[in-house]
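I have a structure here, written as structure tokens, and I will follow up with some questions on it.
Below, a portion of the complex is reproduced, with chain positions unchanged.
Which chain is which? They are A and B, in the order written, and residues in each are numbered from 1.
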Amino acid sequence: LAVRLGDLAEALETELHGDPDLLIEGVGTLQSASAGQLSFFSNPLYRRYLKTTQAAVVILSDEEASECPVSVLVSDNPYLAYARAATMLVSSPKNDAGIAESAVVSDSAEIDQTATVSACCVVGQRVRIGPRVFIGPGCVIESDCEIGADTQLVARVTLCRETRLGVRCLIHPGAVLGADGFGLANDQGRWVKVPQLGRVWVGDDVEIGANTTIDRGALEDTVLHNGVKLDNLVMIAHNVEVGEHTAIAGCSGIAGSTKVGSHCTLGGQTGLAGHLTIGDNVHFSGATLVTRSFPHAGYFSGNLPAMENGAWRKMVARLRHLDEMAKELKIIKKAVKALTGGSDK
Amino acid sequence: LAVRLGDLAEALETELHGDPDLLIEGVGTLQSASAGQLSFFSNPLYRRYLKTTQAAVVILSDEEASECPVSVLVSDNPYLAYARAATMLVSSPKNDAGIAESAVVSDSAEIDQTATVSACCVVGQRVRIGPRVFIGPGCVIESDCEIGADTQLVARVTLCRETRLGVRCLIHPGAVLGADGFGLANDQGRWVKVPQLGRVWVGDDVEIGANTTIDRGALEDTVLHNGVKLDNLVMIAHNVEVGEHTAIAGCSGIAGSTKVGSHCTLGGQTGLAGHLTIGDNVHFSGATLVTRSFPHAGYFSGNLPAMENGAWRKMVARLRHLDEMAKELKIIKKAVKALTGGSDK
């Protein structure tokens, strides 16, 4: 796909400094882009590559425009403009609609004629698959699932019974939606399974990463609202609810019945305990453990960054006595106060 | 399924306050249950829904019986009684026994006539599958595996060679049992693979979550005893042994050769180092890192709950100097002692 630079500028609603008749074909990084390709500058870490880029055109913000030796597209949000440009410039592979010979599809499944069901898929009873849906190879769709228009299951995705996906979702390989939640009642030391009767309900424009698992609800549904984005190896337990446009990075886990608001971000390896309420616009940095509700917007952290092993050992040893240290400090404070005649300043 | 309330009370060994001839059909939460449905009350967080419930009958403990506007079943352990009631009231889907046409089954596999092998499964040589076993779609059972009666593999489960599952196990999609352990010897900076020759041995009534992995032993077996329950995305390394009725929540990991006792619980994201011994009735809260053995029963923790990012930054900065703080405190203590004539009280 070759696009005229002037047309690209217009489509992206960016200001062009350069030749509108230049043809742009493809994208690249500042270091690797060749003549004819578009690049972008948004992370200051890579500033050193800006002055020597061989790209045809660079998307950047107003402040950097003068530093760039080639044509520029000025944008308030260069990364966003780049995302749109790349989507325009790179063609995605076309799939032939239809059901592969090796797919095993129940007679009662309703599959739109424009949908694709690839090789070695298994589709259960009463499944409904909408227009232009792509089911990649090796997927298992259990009975009574519903998949909205234009949703894509890349490969080897499992949807357990009654899972509902909205439109334009993208589910990566190995993801499992709708497995039983971890519901156990204790009978004098032995665990008794609590039937998991709810479903997984996924809204529109949701992306779910590779090998991520989302359990079905115990009684009511586990819900991912519109625009939720989950990275790989994320664990969403039963009856969790994740609000619109919340993004959760890799290896994070949310325990049962916790409600997360809209427009939140969870850094990688974050863990949320069960039965919490997290408000809108709450942000947790990576590897944070969340054990209480955070109903109001804010930025929260809780972890111990790496340090040299010897220093860390000393610190941990001291930490074990922190309570005693605090008590001693109090006593000394009192003693000093007495010595100084009531003032400790 | 409709069950007479009197019959239900008897089967659950609960005390009924209400009309024994009421017919109960299905279950629901306190908020959502409709007339004819059974609900339960066990988590005080949801007390507010008790007084306005529309359920036909609620399972609860003696203290709450008077607060409930509808019929009640009084139980010492309402959640357990609910688990049993739900199992009685909700029918599970029936599977047709037999081997799907698209399944690829070795001639030397012995499959009970009452077992199900679903579409796109691959079953290797000398595999033995017991009565009423359900192998869902897309499973791979390598050679010499053994699966006990009534065990269910939901879908896309992998059992590597020689894996042994007891009776009444339930394995969720994407789980991998019997992959090689992470055994590496170092040869002047290069890693040399150590053959992994043990097996995975799983007892009876074990549940294993979605995308959980359990590695085969290096020489002897990795063992999960009867009644062990593993949530999703749990990692069990080679030669780990997990005792009876121990439950491990999502995203936890246990490193090689660690032995965990019976009736333990591990919160989500807990990590156990290798070669440890954990006794019976040991409980770790979520996201705890365990670096030494805990041979005796108890409740242990080790993590840093989330706080406001600015406060956390200050705390971490201070932590880096905790050893110096402790030393200074000691010096000051001595000085104060000298000033006060030997007493620092």
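Observations
Heads up, the rule we're going with is that a contact is a pair of C-beta atoms (placed from the backbone, for glycine too) under 8 Å apart; a residue touches a chain by one contact, two chains touch by 3 or more.
Note that the structure is a prediction, hence the values are computed from the model and not measured.
Every protein chain here is a copy of the same sequence, 2 of them drawn, and the whole complex in this file adds up to 3 copies.
Definition applied: only the chains that are shown with their structure count from here on.
Separation between the centroids of subunit A and subunit B, computed from CA atoms only, is 25 Å.
Put simply, subunit B touches subunit A in their complex at residues 27-29, 32, 43, 45, 77, 79-80, 82-84, 86-87, 90, 93, 100, 102, 118-120, 136-138, 154-156, 170, 172-174, 207, 209-211, 227, 229, 231-233, 245, 247, 249-251, 263, 268-269, 286-287, 303-309, 312-313, 316, 319-320, 322-323, 325-326, 329, 332-333, 336, 339-340, 344-345. Note for the complex: subunit A touches subunit B at residues 102, 104, 120, 122, 138, 140, 142-143, 156, 158, 160-161, 174, 176, 179-180, 182-187, 189-195, 197, 211, 213, 215, 219-220, 233, 235, 237, 251, 253, 255, 269, 271, 273, 275, 284-285, 288-292, 294, 298-305, 307, 311, 314-315, 318-319, 321-322, 325, 328-329, 331-332, 335-336, 338-339.
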